[in-house]
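With one protein chain removed, the remaining protein chains of the complex are shown where they sit.
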Amino acid sequence: MTEEKKPYRWGMVIDLDRCTGCEACVVACHAENNIRISGQDEASQGRAVNWIRIERYWEGTYPNVSAKFMPVLCQHCGNAPCEPVCPVYASYHTPDGLNAQVYNRCIGVRYCGNNCPYIARQFNWFDPHWDPPLQEQLNPDVTVRQNGIMEKCTFCVQRIRKAKEQAESEGRRVRDGDVVPACVQSCPTSALVFGDRNDPDSQVSAMARNDRGFRLLESLGTDPAITYLKRLS
Amino acid sequence: MSPRDELELQGLFMPDLDVSALVARIRQAGVPEEQIHVLSPLPLSNRASDRIGGVPLYGITVAAGLVGIGVGVFFAAGTAVMYPLMTGGKPIVSAPIVGIISYETMMLLAIVMTFLAMVVRVKSTNAKIHSRDTRIDEGRIAVAVRVPIIGPSVDAVRNIMEQAGVLDIRSSLIPSCQPSSREAVRQAASLLMPFILAGVLANCSQDMQDQPSYQRQEAPRLHSPLGSVPQKSRGVRPLLTEATRTEARAGAGIFKVNCVHCHGTQGEGDGPIAPFLRERPANLTSDEVRTMSVETIYRIVTEGKDMMPSFQGELSAEERIEVARFVTSLPRPSFAQHRSEGDR
Partner (left out) sequence: MRESAWNEMPAINRDLLAPLSEITRPYLVFVAVLTAVVAVGAGVWVYQIETGIGQTNMHPPVFWSAYIASFVYWIGVSHSGTFISGVLRLTKAEWRRPVTRIAELMTIISVMIAGLCVFFHLGRVWRWYYLLPYPNQREIWPDFRSPLMWDATAVFTYATASAIYLYLPLIPDFALARDHVRGWRQRLYAILCLGWKGSQQEWETLNTAIRIITPLIVMVMVSVHSIVGWDFGMSLVPGWHTSIIAPYFVVGAVHSGLGMVAVGLYVVRRTYRLESYIRPEHFDKLGKLLIVTTLTLAYLYFADQLTVWYGKRPDEMAILHSLVTGPYAVPFWTMIVLIYVCPLALLTLPSFRTWPAGMLLLGIGINIGMYVERVLIIVPPLTHPRLTYQWSEYFPAWTELIILTGAFALAVLMYALLAKFVPLISIWEEKEGRLHVAS
């Protein structure tokens, strides 16, 4: 296969040593992907919709307590357990290595939500609502999902698509750094890095080869596309 | 009544009747076997053979089962191959899945076809029998014999039955031409109709067709969204510093909020949404506008003109006069860009 025709394999590296738990990525994801406002009642029920969340665990007992946190989002697994269990093909694997969710096809069976070991999937329990004029800030590139539909991180597929179209119109491949998902863009410490893992020279590939690298729940054999770098301190 | 009409003689007997002997005697009298039927309220023998003419029932079951396996393979493997989509690293076609689906479809078709074959057989069998003496349900056996009305058979059969101890003989005429019954088809249709209607009327929903987000193909907003900027006339009093208070009173502030998006910061008709409009907004620094009086501009702002919307209701009369005054005071564009106070 020629260099031009080689498929992309989108992946991410999350450096836990750099992550401060500031949740800028969470906010950016909300803004970019038209995530619904859950409100206090729904959040207290556990229905706050976050495509990326910072999981925080306490270790130790007082006074030697430390907080361990890590960003968890859809891992875009190579052997995604959420894909084959959808009875209507609303969830499938793109040749790019993305776990795609087809909103129009989803009938809300929610088997995929159960089967994700990372609980990365969210469901629209109600119709979303934005008090005007908040709906003016919605991203026109991203479908606003109505009730009854599963959703999750798409690696900002709208940005990937835009970069690919731009590259194709210029007759080249997508360069490393062309595609920047919202979370990666907003991270103040550059803890999140995104790119093409099929390109051995990309930053993502280089960082993934790091000795500190591990993948979440790797023993399940889900082959996630996200490599975490262990925290040192 | 024609010579080819037949008579059905139905004789009612006690259950201790020697059925096979009676049938043999009736056959000896010249009546073919397929025109003799023994009616009972329960099966008289435990033998469930399949010697009921034509294809044995088991054959239909097996054949339908094989077709069912084919249907299952089509669903599980065929549709996957037709529209291959990778899911979860699983192969597009895999044996266990094809096996499970084929097993179920095999059973489904085997059972349904066996049932339908049975229905066909039962109906074709009992079409030959004209009536049923309901007294057999009380614990009797009936023997129905169909004989041509002309000939010695009628009396012969009657005699044989009486010798065997018949309780009662009923006879019914079977005309040779029988109207075909479309009754069953009509009844079947009336039973199916509700389901067909339900399927047709299943609604076509238009989920997510109207998006709350502001799509590129939609016309641009000509007014600021409600509540997004403070407006004096709407009772929202912004925090006014000394500088802005002057500005607001001078109409420049009103112009900045309500007019700049179309007419541009300098009023030259080059606001950010101007490229999306069918007609270019007016250049307020042009000679044409300069010659207009404050009243003319006030009227245009109040009533609107061509594509420009009316600002009556958006702005109070006082505000409209102030902005009209401001427009008349717009400076002629110079080579060096003129920046008004507070303009960014």
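Letters A and B mark the chains as written, and numbering starts fresh at 1 in each.
Please note the rule applied: a residue touches a chain if its C-beta (ideal position, glycine included) is under 8 Å from a C-beta of that chain, and two chains touch if they have at least 3 such contacts.
Because the structure is a prediction, the values reported are computed rather than measured.
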Contact partner of the left-out chain, one of A:34, A:122 or A:205: A:122
Candidate in contact with the missing chain, chosen from A:56, A:161 or A:209: A:56
Selected residue (touches chain absent from view) among B:37, B:256 or B:320: B:37
Residue of B:104, B:270 or B:314 touching the missing chain in the full complex: B:104
Touching residues (missing chain, whole complex) on subunit A: 42, 45-47, 55-57, 72, 81, 84-89, 105-111, 113-115, 117-119, 121-127, 147-150, 217, 220
Interface with the undisplayed chain - residues on subunit B: 15-16, 37-45, 47-50, 52, 57-58, 61, 75-76, 79-80, 82-83, 85, 87-88, 90, 94, 97, 100-101, 103-105, 107-108, 110-112, 114-115, 117-119, 121-123, 125-127, 129, 132, 134, 136-139, 142, 144, 184, 187, 202-203, 205, 207
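The working rule: only the chains that are shown with their structure count from here on.
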Approximate Å spacing (C-alpha centroids) for the pair subunit A, subunit B: 35
Residues of subunit A defined as touching subunit B within the complex: 34, 78-86, 89, 91-93, 95, 103-104, 128, 130, 132-133, 135-136, 138-140, 142-146, 223
Parts of subunit B lying in touch with subunit A, wherever the complex brings them together: 85-90, 207-208, 211-216, 221, 225-228
